[in-house]
Structures are given as structure tokens and as C-alpha cells.
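Presenting subunit A:
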Amino acid sequence: MTKLFTTAAAVALMAGTALAQQDTITVGMQLEPPNLDPTGGAAAAIDEVVYANIFEGLTRFGPDGSIQPALASEWEVSEDGTVYTFTLRDGVSFHDGTAMDAEDVVFSLNRARAEDSTNAQKALFAGITEVEAVDPLTVRVTLSEPNGNFPFNMAWGDAVIVAEETIEQAATTPIGTGPFTFTEWVQGDHVTISRNENYWGEAPALATATFKFIADGNAAFAAMMAGDIDVFPVFPAPELVSQFEADPRFTVIEGSTEGETILAMNNAVAPLDDVKVREAISHAINRQEIIDGAMFGYGTPIGTHFAPHNPDYVDLTETSNYDPEAAKALLAEAGAEGLSLRLMLPPPTYARRGGEIIAAQLREVGIETEITNLEWAQWLEQVFTGKDFDLTIVSHTEPADINIYARPDYYFQYDNADFQALIADLAVESDPEARAAMNKEAQETIANDFVNAYLFQLAKVGVANANIEGLWENAPTQANDLTDVRWTE
Partner candidate 1 sequence: MKLPVQLLIGAVLSVFFVAAALLSFIWVPHDVATLTISDKLQGPSPTYWLGTDHLGRDTLSMLMVGARTSIAVAIVAVGIGMAVGVPLGLMAAANRGSLIDEIIMRGNDLIFAFPSLVIAILITAVFGPSAVNAILAIGIFNIPVFARVTRGGALSIWTLDYILAARVAGKGRVRISVEHILPNILNLLIVQGTIQFSLGILAEAALSYVGLGAQPPTPSWGRMLAEAQTMIFTDARLAILPGLAIVAMVLGLNLMGDGLRDLTDPRVRRARA
Partner candidate 2 sequence: MIGLESLSLSIHGTPILRDIDLSIAPGKVTGLVGESGSGKSMTALAIMGLLPNGSDVSGAVRLGDENLLNVSERRLCDIRGNRIGMIFQEPMTALNPVKTIGDQVAETLLIHGRAERREARRIAGEKLARVGLGHMPLTRFPHELSGGQRQRVAIAMAIALHPELLIADEPTTALDVTTQAQILDLLNEIVDEEGMSLLLITHDLAVVAGMADHVAVMKEGEIVEQDATEPLFRNMNHPYTKALFAASSHQPDRKPLPVTDAILTADAVVRDYPTARPSLFAPPGRFRAVNEVSFTLGKGESLGLVGESGCGKSTLTRAILGLDPIQGGRITAFEREVGPDFPNALRAGIQVVFQDPYGSFNPRWTVERLVSEPFHLMPSPPKDRRARVAEALTDVGIDPSAMDRYIHEFSGGQRQRIAIARALITKPDLIVLDEAVSALDVSVRAQVLDLIARLQAEHGLSYIFISHDLSVVRSITDRVMVMRAGEIVEEGVTETVFTDPQHDYTRTLIAATPRIPDDWQEDGQHA
């Protein structure tokens, strides 16, 4: 009787949902964005709401990670590779009705690279020497040296085009050029956006979309189950995903992210300045156990700092295969038995759970670890800026970021002149084949130097109502592009 009632209620509920939600969607997100200005903060949650929905750049990431035209319909590169000329689309206007033209592009780029700029990815604009509006629909950007990555740089959320008149209020009421306009933000609960009827491209299928913020895995699960949330693109608790897989109402979208999850080591201080110790640690780690234990099976083992879905990826997992005996031998060889290391863990589950597993694995080869859990702010201060750590676990989610190994002052303090030269060459190389070869060399170099222990590529495990299509599978950048999302019934 009770069961019958429950089922009937569930059916009624679902029917009601389907009818009422034809062109609206509720998207679940674990973290609330602190503000909605993608040019003024690093929080991934900002891009997850506004990228490609409210704000657009000259170029953009496609669902497969490719660089596609956005506000610039096309661009040309000069022979020496230092001058980019972008042609803007005609008839693009901001949500407040004002036209978007070359002056806005000049303003946006100059603002981002200005001396007092607070752009979180200021490095993206570092090579720019001049930005000019040739005519209202043409912009010329001059670089100090050739940069094959420049269109890629311009696709980032931090490089979106904004209007001078409205940028000050972007933190709370963002005004962009995208297919959705900002409607409301109930702090602590949700952000709602609505269809931009004057969009320059094809108008989206959805009339409104609501991003609801649910930090707690349980609550997220319950909200999905109750139908309060239609899609949770990055589901916070992998251990619950199997429940959704068993339920025909839902589809589980498993994709890849740009997040290389690594056990970072402080290369500059003893005993981790000894490559043998680092190698030993790499061999002591059983990646599959970490993926199973911490991520409930979601994740791809990696052997270097490169995304496996990238065509230039080299599988180097065998270089640092799980071999505790070898690890012990290496430690003995390095004269580093009875090590005790500090393991600093930032808040994400992969780090906290992974840290416990790694601690247990290191103990097996005779390395004791002292775990300290840190909040992000503390982690940034102590580990990232202060470099006061031995080991830490973190996922580097920026796309194509192997170049961080060329920065000797970067927190893991890898200092290899050859590698730095290689990355410098790579930056100015625009021939795809040459770039591929150099990428491979870079991957191998850091793998053979055992700079860090490479664990796994962070999976993007999303859960969605089975009747929704058009969602991104992978996460080439942190975004929830809703342009092509629609209900199938």
C-alpha cells in the first residue's frame, strides 16, 4: 500500500516535472561563485556560471577542447607571428543593448594587462605590446614575440570581452554578449539566467536556467533524486554515482577534465631534492588503488603532467609503475631510510581521501607521513606561496599547463635549464608537428626526472536527467555551456 502510494507519487512528480520544465533547467554546482566577474577572480565557479553563457571572448573552447571562433569570426597572423588581426562579428550587442565593437575589445585587453590589473591569469596577456582598433570590426594585437598559443589564451574566461560602462557591476550583475542574460542571484542559493532573445547566434533552447549551489554530497544526491536538480555536471560525491547508473531516470556523463592530479614534491629541499627519493616515492604509489579508493574508480592513471585525451599525450605510467620493492631499494641507495615527510592536503575529496591512501602506501615502503589538512587560503599561503611543505596533492586544472615546470620559482621548485629552453621554444613554435614532438619531449623529461608523482587525470563525473541532451562531456575549461542544451521530450 505504502509502496504503491510512493510509486504513484513519484510518477505524478515526474510527469509534472517533465511538463513544467520543458524549457527551464536547474543545474547543480558544488561551489557558489564568490562573484560573477570572470576577469576579477580565479574561482572556477565563476566560469562555470558565466562562461559561454553570459560572457564570450574573441575565441572560445569547444566541447572537445579545440579553439573556435567566438566574437571574432576569424583572425590572421602576421608572417613573424607577432601581429594578430581579429575580425569581429557584426551586429553583436551587450545585454544592455549597446553594441559590442573594437573599442570594447581594446578596453577589455588593456584592462586585463594594465599595471593595476587584478586579473587572476595576467600571464595570458603578458606578451601583448599594443591593442588597436583598426575599425569598429577589426582589432589588431601586437605581441612582443611570436606566440602560437595566443588564440588559445584568448579563449579563457579571464579574457572575455566586457564593456567599460558595465564592468564595475559585473561582480553582481554581469552584462556580456552571450546567449543568456543574468536574471537574479540569491546569495547562498542560486543564480538564474534567461535566454537572450537578441543573441547574435542561434538562440538557445532553454528559456531560463538556474544554477543551484549544493556543497554537500548527500544533499546533492537527495536533490537529484527528488528532481530538484536536473543536472549536476560535476557531481561532488563519486561514491554515490553508482546509484544513478542503476536508475533509468538518470544518465551518468563520465568525461575527462584538464585536471592532472599529482602528488607534488618540494624539489628544492632535502631529501626530496634527490631524484632517487622522488623516484622511490613514485614507485611506492599504487595509482589504481587511489583511483578506486578515493574516486570510486573514476579517473585515468597518468605518468606525466599531460591530459590523456590530448593527441600529444604519451603514456609514461610504466616509468613510475607500482613497485614497492624498487622503492625500498632506491631509498636504501639514496641513504634515505626512515624518512618522515609532511603531507599537506587542500580540501577537495581527491586530496583528502587520496592523501590517506598515499600515507598508507608510503608507510609500506618505510616513509612516515604527517598529514595536515589545509583550507585553500592556507594552502595558497603556506604551500603555494610559502613553499613550506614536503608533499601535497593537488589537481592542476588549467589546460595545457606543462609550462609551469619551466618556472623554477613555482611551488614544487623544479629547476631544469634544458626544460626551460624547451618550453621557451615551444611558446614561439606554431608548426603543429614540431609542437607535438616538443610536447612529447617535455612530458618525458619531467617523467624521467620524477618531478612529481603523477596520479590520475581527474574525471568529470556528471549526472543528468536522462531527457536532457547537449551537455558537455569533457571539461576543456571549467564551464557549463548551456547553448545547445535542450529537453528531448
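In picking the candidates, the idea was that all candidates are chains of the complex that A comes from, given by their letters.
As a working rule, a residue touches a chain if its C-beta (ideal position, glycine included) is under 8 Å from a C-beta of that chain, and two chains touch if they have at least 3 such contacts; residues count from 1.
From a predicted model like this one, the values you see are computed outputs, not experimental measurements.
Student: For subunit A in this complex, identify the touching candidate from 1 or 2.
Tutor: My answer, from the options 1 or 2, is 1.
Student: Show me the residue ranges of subunit A that touch candidate 1 in the complex, using the header's touch definition.
Tutor: Touch residues, subunit A against candidate 1: 216-218, 221, 237, 239-240, 242-243, 289, 292-293, 296, 347, 352-353, 355-357, 359-360, 363, 371-375, 378.
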